[in-house]
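First up is the structure itself, then whatever we jot down about it.
The complex appears here without one of its protein chains, the remainder shown in place.
Chain lettering (A, B and C) follows the sequence in which the chains are written, and residue indices restart at 1 in each chain.
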Amino acid sequence: MDAQTLQAAFADVAADYVKRLDLRVTAVRPGEIDLALPVAAELVHGGGVLCGQAIMAAVDTAMVLAMIAELGEFRPMTTVQLQTSFLRPIPRDVAEVALTARVLRRGKSLAFGEISVRTPDGKLAAQATTTYALL
Amino acid sequence: MDAQTLQAAFADVAADYVKRLDLRVTAVRPGEIDLALPVAAELVHGGGVLCGQAIMAAVDTAMVLAMIAELGEFRPMTTVQLQTSFLRPIPRDVAEVALTARVLRRGKSLAFGEISVRTPDGKLAAQATTTYALL
Amino acid sequence: MDAQTLQAAFADVAADYVKRLDLRVTAVRPGEIDLALPVAAELVHGGGVLCGQAIMAAVDTAMVLAMIAELGEFRPMTTVQLQTSFLRPIPRDVAEVALTARVLRRGKSLAFGEISVRTPDGKLAAQATTTYALL
Partner (left out) sequence: MDAQTLQAAFADVAADYVKRLDLRVTAVRPGEIDLALPVAAELVHGGGVLCGQAIMAAVDTAMVLAMIAELGEFRPMTTVQLQTSFLRPIPRDVAEVALTARVLRRGKSLAFGEISVRTPDGKLAAQATTTYALL
């Protein structure tokens, strides 16, 4: 599966609210994908940094995409739990952040993944782990 | 602090992306608030249910509001980590869901909270715990 | 199911390492149980407080017991994930702490729960959420 196909699969199922993030698939590997999240003005809160809500929305989406890359197609699934740690603030003058989502294990009914969010200088800004259920 | 004041404090600091959720403060108690999240069409994904991204965005916002209610004013703070469990899907025909956020402990530099998301029939749809840092 | 029956069911399946904690079922309600963890000297680390390892071990065990109370019998299950927040240190001079574990939702294959740990003065010392899989 290439980035363009994955991007199209995402566009088919994502909520409009999530599409507003303008997430861009930048690479696809088996069970792993890279995603770019532009730091748009509407995602920045009063403290001048990228809001955590946008980070978590991108993180969850990144895992869905990694699962599609893992499965070779979209299949119904649901997030069981998602834990995000916020390591560093992301200032508004950062153009975009890079997410990598990786399927750590795909079982019959459950899948586990981890997602990292990095600023362009390579520093880890957020780290997440998640459990998905295949329906 | 009443609901109207809290709603205004929120409008001052929230990112535009979060304001799109049309969250409505419905009650304020010491260190605890209630929030309504309308299940708008743009928050529903291809599976016909409220997307997890909107749920987490509302959950994080609910905790910020509970902290403002606890502190009596807005103070700079940041989410350290947020763990959300998704117990039940929320179908698109639910008009809105009710969140309650509660400060479990406010220390000097760290605060802990829990947030519940319920459908109108009172059933728990999501449950979250979080750590905040006061800056 | 009464406390004595639950205590016996626990003794049948728990690892010896867990039995060393001398956990005591103090109350059983539908889908909810209370458990006492004595603050024994061997559970206290160099900082003079109850070690987090013992707290997490008790928390996980409390959820297993709440699941048995919910199901009416022991059934094979496994912890999928467990998130614990540590709100306050528990000093060595506290005789014991009280845990309450509650099943938030029991689905066909997954169950969700929350567990609180309180010192005798009623203060919340730790709070956990967890996902279990029924095998």
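Following the convention adopted for this analysis, a contact is a pair of C-beta atoms (placed from the backbone, for glycine too) under 8 Å apart; a residue touches a chain by one contact, two chains touch by 3 or more.
All figures in this text were calculated on a predicted structure; none of them were measured in a lab.
Novice: Please give every residue of subunit B in contact with the chain that is not shown.
Specialist: For subunit B, the residues touching the absent chain are 80-81, 83, 109-110, 129, 131, 133.
Novice: Name every residue on subunit C in touch with the hidden partner chain.
Specialist: Where subunit C meets the chain not shown: residues 12-18, 20-21, 40-47, 51-54, 56-57, 60-61, 76, 78-86, 89.
Novice: Could I get the residues of subunit A that touch the absent chain, sorted low to high?
Specialist: Answer for subunit A: residues 83, 85, 87-88, 104-105, 112, 114, 124, 127, 129, 131 touch the chain left out.
One rule holds for everything that comes next: only the chains that are shown with their structure count from here on.
Novice: If you average the Cα atoms of subunit A and of subunit C to get two centres, how far apart are those centres in Å?
Specialist: Chain centroid spacing, subunit A to subunit C, equals 34 Å.
Novice: Between subunit B and subunit C, tell me the centre distance in angstrom, where each centre is the average of that chain's C-alpha atoms.
Specialist: 28
Novice: Taking the mean of the CA coordinates per chain, how far is subunit A from subunit B in Å?
Specialist: 21
Novice: For subunit B, which residues are shared contacts with two or more other chains?
Specialist: 83, 85
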